[in-house]
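Shown here: the complex without one of its protein chains, the others still in place.
Chains here go by letter, A and B, matching the order in which they are written, and residues are numbered from 1 within each.
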Amino acid sequence: MLTATKAIEQPKSYLTDGYGLKSWLLTSDHKRIAILYLISITFFFFIGGLFAAMIRLELATPAGDLLESDVYNKMFTMHGIVMVFFFLIPSIPATLGNFLIPPMVGAKDLAFPKINLLSWYIYVLGGIFTLYVLLTGGVDTGWTFYTPFSTSYSNTYVMAAAVGVFISGFSSILTGLNFIVTIHRMRAPGLTWFRLPLFVWANYATSMIQILGTPVIAVTILLVALERGLHIGVFDPALGGDPVLFQHLFWFYSHPAVYIMILPSMGVVSEIISTFSRKKPFGYTFIAFSSVAIAVFGFLVWGHHLFVSSQSVYAGMVFSILSYIVAIPSAIKVFNWTATMYKGSISLSTPMLYSIGFIGLFTIGGLTGLFLASLGMNVHLTDTYFVIAHFHYVMVGGAIMGYLSGLHFWWPKITGRMYPVVWSKVAAVLIFLGFNLTFFPQFILGFLGMPRRYHVYPPEFQVYNVLSSAGATILGLGYIIPFVYFMWSLKKGKLAGPNPWGATGLEWQIPSPPPTENFEVTPVITGEAYEYHAQEVVEVG
Amino acid sequence: MWVFLLTEIMFFGGMFMAYLAYRQIYPESFAAASSKLNVTLGMCNTLVLIGSSLTMALAVRCAAAGSGKKLIVLFLILTLLLGGAFLGIKAKEYYDKWIHHEVPGANFHPDEWPADVDMSHASLYFALYFGMTGLHASHMIVGVGLLTFLIIRASRGAYTPAWHTPVEMVGLYWHFVDIVWIFLFPLLYLIDPHFGK
Partner (left out) sequence: MDSQTVHTPHPHIVPIPVYVGVFLALVVGTIVTWQVALIDLGRLNVVVALTIAVTKATLVVLFFMHVKYSTKLTKLVVLAGIFWLLILLTITESDLLTRTWMGVPGR
């Protein structure tokens, strides 16, 4: 198959199957659509990062000297909206999921390839609305759009931003729908549910959430638009509405949404830990079921965002207990990953570095979530920097590390090239250190009482803020480095064979990069998943 | 299609939740506002829609049984006509609301109002009424479009017992929209038992 060492001779693959803009923009190949998504979400990631930079710059000093309050409000709002809806929610499913799920199940494409392309266009349309908002004045309600500020009092482009989010939600729904049908209906012969890679299980659970949760936020946004446009009191108490109802409806989606963000990352980590310990995942069945359990239980805990909102205390107690319960499946995964590594043959490749980092950082994020789930502590910690640190630990230290881990692991498969190994490890270390320096002080800040969304703070908090801003600089640098070397690798990276890591899994049986139809012949599966042997040592990067 | 319908259940579900919440907070205002709705027209619409469900089910059955394209087309056209009738009646209802100033927003001032009813709560009822029935109607319009597509294809003999998936899919969609109305009608129209009396 792929023995060419000269870059001139490009073997036939999905990348060479048609040139020109039209062949990309009208493609129905899931791999090309994954690349389209990759480009778009990377774009939005850097935009979201710009807003983060502004926030940390401002917060380096206690006075509100760089930005006015109104502008600062817009900064954190836009940072949240862009990062949540246009980066994190699509991130792994739309890029790695789209690319890998068909080969992982032994299929030529997803169940509905054209709907897949449509989902990308819808995402872009939503993104355009949001960009319009960014460029013409922004929105300042916080990414959570709480009423009645967002519906009755804010003077910014709430409607346009809401429309942007509304539209992007449909992209999410269609991706989820596609994955569910594909995984149910298009598995190769012999590929039973319990022979599927854990990455597939993770995406399946994620798709369940996308299907069941996203419509609720869609309808909530509709109601917000009704209220803002027609001045009817749906959520505005001055007009007879109930602002807490908004919070219920908003968080009914937005809490499961965070599981949309983390579950695929957990799937990636399962794959990587297994590959680089040369061991099959410990407790495969438990990990698979815990993905589904997280998806289901994740829908029952939304009220923990409403503990101080005047929600009934009794409901609060129920939500609190459920929030503790939802941590259990995640903990099961952490134990299982660690057990997989025990007595495994560990190679510290770049993806492995990111995944090990994930385990540590996600654990911290998850445990601090438990602090917040306790009603009493929540009263002290809510709306402080503690919450911000918590969710950045899980979303950045967790989800994004998982994303980077997967991107590095499957980069040779997607592009046929290897990234430069030394730089990749430098970046991984920088990201890890920068991340911790940015967000660990925020736990302390929150505990000491610094509120979130404030840009003016008492001078005694400055030390921690400066540490945090310094960390953010390192983190930002850490993110730019992979961008540069990935781009570089496209032309100059070492050519990779079909299976540079010696991994199991159907996607590694096909060439790198794969041909458009993935498999010439549909594979028939006869063995179990993850048939590794710990003694095997393979040259890895 | 069922996976898609799950998303629709949650979509409408959100609005039903909002309605549920406010109806229990403002029962009198909601009852009074509801009494402004024309129950006769609502009943007609319910029966029309149930009828269209029957014709739709028969259309699917004909496609599955291979009863010939004429019958399939006939039942699809009947479904379309009934769906159209529903939309027509709805349009009339909306028009009536409009001319009686019962549409929420700047022009909201319905006449013959009992004195103790809070205007903003009643306005909220109408917002939910228009929101929910509007969402429903827009789904009906999409359904009508889908039916048109099916009629064209069916008249060209595209659907056989071996393959009539689009007919089944549209059937599922149509029945779902019917079910939403089955809940909307009693909840919106039949709140106050003493309306009109």
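Just so we're on the same page, contacts are C-beta pairs under 8 Å (C-beta built on N, C-alpha and C of every residue); 3 or more make two chains touch, one makes a residue touch a chain.
Keep in mind the model is a prediction, meaning the values are calculated, not measured.
Within the full complex, the residue among B:A32, B:M56 or B:A137 touching the omitted chain is B:M56.
Among B:L41, B:L87, B:L146 or B:M169, the one in contact with the hidden chain is B:M169. Shown as candidates are A:A238, A:A315 or A:V463; the residue that touches the absent chain is A:A315. Touching the missing chain, out of A:L245, A:I294 or A:L381, is residue A:L245. In the full complex, chain B contacts the hidden chain through residues 1-3, 5-6, 9-10, 13-14, 16-17, 20-21, 24-25, 39, 43, 46-47, 50-51, 53-54, 56-58, 61, 64-65, 161, 165, 168-169, 171-172, 175-176, 178-179, 182-183, 185-187, 190, 193-194, 197.
With the whole complex as reference, residues 111, 181, 184-185, 212, 216, 244-245, 248-249, 252, 299-300, 303, 306, 310-315, 318 of chain A touch the missing chain.
By definition in this document, only the chains that are shown with their structure count from here on.
In terms of their C-alpha centroids, the spacing between chain A and chain B amounts to 38 Å.
If you check the complex, the residues on chain B that touch chain A are 3-4, 6-15, 17-18, 21-22, 25-26, 104-106, 118, 120-121, 123-124, 127-128, 131, 135.
Across the complex, chain B is touched by residues 173, 177, 180-181, 211-216, 218-220, 222-223, 226-227, 230-234, 239-242, 245, 248-249, 252 of chain A.
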